[in-house]
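The complex appears here minus one protein chain, its other protein chains still in place.
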Amino acid sequence: MRIVARASLAALLTLSMAGSSAFAADPAPLKIGMITTLSTAGGYLGEDMRDGFQLAIDEEHGKLGGVPVQVVVEDDGLKPANGKLIADKFRIQDKIDVFTGIIYSNVALAVVPGLVESGAFYLSPNAGPSQLAGKGCNKNFFVVSWQNDTPHEATGQYAQYLGLKKMVVVAPNYTTGKDAVAGFKRTFHGEIAEEIYTALDQTDYSAELARIRAANADGIFYFLPGGLGINFLKQFTQAGLKKTMKVVLPEFSLESHVVAAVGNAAEGLYGTAHWLKDLPYAANKKFVSEFIKKYHREPTPYASQGYDTAKLLASGLRAVNGDVSKADAFRAALRKADFQSTRGAFKFGPNQFPIQDWYSARVVRDAKTGKLVIRGVGKIMAQAGDVYSNACKL
Amino acid sequence: MSLALEQLLNGLQFGVMIFLLAAGLTLVFGIMGVINLAHGSIYMLGAFVAASVAGTGAPFVVAVLAGAAAAGLAGIAIELVVIRRLYARHHLDQVLATFALILIANDGVSMIWGKTPLNMAVPAALSPAVTLGGFIYPAYRLVLIAAGILIAAALYVLISRTRLGMLIRAGATHRETVAALGVDISRLNTVVFALGAVLAGTAGALLAPILAVQVGMGEQILILTFVAIIVGGLGSIRGAFAGALLVGVVDTLGRAYIPVILKPIAKPEIADSLGGGLSAVAIYVLMAIVLVWKPRGLFPVGPR
Partner (left out) sequence: MLALPAAAGVLHQPFWINACTRIVIFALVAASLDLIVGYGGLVSFGHAAYFAVGGYTVAVLAQHGIDAAPVAWVVAVALSALLAVVVGALSLRTSGIFFIMITLAFAQMVFFALIAIKAWGGNDGLPLGARATLLGLDLRDPTVLYFVCLTLLVAFVACAAQLVESRFGIVLRGIRGSERRVLALGFPTFRYKLVAFVIAGAGAGLAGALWADYARFVSPDMASWSRSGEFLVMVILGGIGTLAGAVYGAALLLGLESVLSGLTEHWMLPLGLILLAIVLFAKRGVYGWIAGRDDG
């Protein structure tokens, strides 16, 4: 879909009266191509990311870094081929140079290499696949979220810290799931009692839950994004397993939408995150209050990633005054990451993936409201990068 | 031993869950000859309505009834506006029309309820897990099994003992004769379609507390439901029940035991992911074997 960003008056007029000579003096806004997932069960991830991105533009009344911008959004439907077609249209037809938005790694892998090789810039608000972090890194590819393995490494670290000795790990039976398990095992050094791989569209987990019970472990880690994790957690709790096992999760399975969708089942879960609602940074406080005010819902990590991506872009655009054809200067400015992120200290590693802090968190009942909230506990990894950056030659 | 028993019960429970959907689908196909892809969308509607009603603080039973009723109304509307015009047409026109309905339903639901999954809690009285001769089992799942068996029994009585049931059975095999006897076939069709929709909506509402209530939940389970009614043989409640139980048990036992069996044979990392892959295709292998062996499913109904 194509959304005309709530842009400055000038930008709006330029758009609605395109070609009208009275407004010829106004510069056309810089177009930003956003390819994201808005339909299917994963649609709410893209929606949050898009809304976070838009919030940063609204703060500047239609501008980023003082440059009028227009976000052109289209739904990839979680299909790599659709993503590629949209990218072609944006790049060739609309001559867009700056891209962002992709949620899922398989879409990113189909779209990003072609875009950056053609000279366009891609700022990833979510997907950070390993294929593009090591040998496949690119000078025009920046990742604002994380490398895909890092959330799981942080979670392994936390399980280790919690003193868990024997864990069960659960992930869908595809490459992303196996990478998640590998990331977890990189930092968790206790015994893995059972590795369980589930089907992609699975709704019932009773067979797995019986296996988990039989494994007699003291903790469980699972990477089941979105609805899969909601199904699993509801059934896990109903089976009474939460009484005997600690649940330690990466942030995909522990964000505010998931907590809302599973209700009381979320109470007491352990998790890790690179962003939390209660992080005490000024930029974060502003983001959280503005997001709730505008959209009337709790922000998720995806929303914060969209917001931070827009802020990074703003810092780059300011440096070149909106002229992204000065590619070297624009790239150098982006690389500096000179912006106030919602998650505190943020910088890029040699592969232009983030180096940042990771936090531990727990779902607790708020004493005042009686509602379940995700509350930060401490820092679990400080200024962590990723294991692939050494292979990247930039 | 108790683990094996538990897994068998899991399979039974999953099978009963599939049956709730399969019953409606098989009736609509068997009697009306309509391949209804939108059956999963009606199930989704039941879940969304039940979760919203429960969210207002209404009792669980009221929420389930609301879900079933909404699904029934949607079913009647779909039959009157769309399906009715397509009886005389090629089967595939019905496929295309109900595919269009899936698109409309998914987008409509996300416009009304948003993209974020909804929550529906298990009623407090049913939320604890109970100890059941050697293993612990969620009480709510026992309720699901009971509800499924009850609905199956009620359907059996309806089909085999009532006048409506007689018409439905006759309509499946001797449509023209029934019409010649002065029965209003088009009203019978509406009733059957609504009945199927109510069953699907009930399934959605009953399953909402253990699943993520979200857009796309209908298609996830639709394929599984089709597999069940095909394996069982089309058009009979008995076939749907047998097919659903078989699919539920094979799928569950596959997930429970294929990885365990592979473990001593293959390297651990291969065993785990190969086991996951094999159990994912287990029901499709089952269906292929059944159809190669019995091309019309296990319990075929008379000539069509």
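In this document, chain identifiers A and B correspond to the written order of the chains, with residue numbering beginning at 1 in each.
The definition used in the following text is that a residue touches a chain if its C-beta (ideal position, glycine included) is under 8 Å from a C-beta of that chain, and two chains touch if they have at least 3 such contacts.
The structure presented is a predicted model; accordingly, all values stated were derived computationally and were not measured.
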## Note on the structure
Among B:Leu164, B:Ala179, B:Ala266 or B:Leu291, contact with the omitted chain is made only by B:Leu291
### Query
For the full complex, which residue in B:Ala47, B:Ala70 or B:Ile102 touches the chain that was left out?
B:Ile102
## Note on the structure
Note that chain A touches the chain not displayed via residues 1-3, 38-39, 73-75, 77, 79-81, 84-85, 88-89, 92-93, 105-106, 109-110, 113-114, 129, 131, 173-176, 178, 199-200
### Interface with the unshown chain - residue positions in chain B
29, 35, 82, 85-86, 89-93, 95-97, 99-104, 106-108, 110-111, 219, 223, 226-227, 230, 234, 273-274, 276-277, 280-281, 284-285, 287-288, 291-292, 295-297
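The rule is simple: only the chains that are shown with their structure count from here on.
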### Task
Return the distance between the CA-based centres of chain A and chain B, expressed in whole Å.
35
### Complex contacts: residues of chain B adjacent to chain A
3, 6-7, 10-11, 13-14, 17, 106-107, 110, 114-119, 121-122, 127-129, 135-138, 140-141, 209-217, 220-221, 251-253, 255-256, 259-260, 268-269, 272-273, 275-277, 279-280
### Query
Residues of chain A touching chain B in their complex?
38-41, 43-44, 47, 173, 178, 195-201, 203-204, 206-208, 210-211, 213-214, 226-228, 230-231, 234-235, 238-240, 257, 260-264, 297
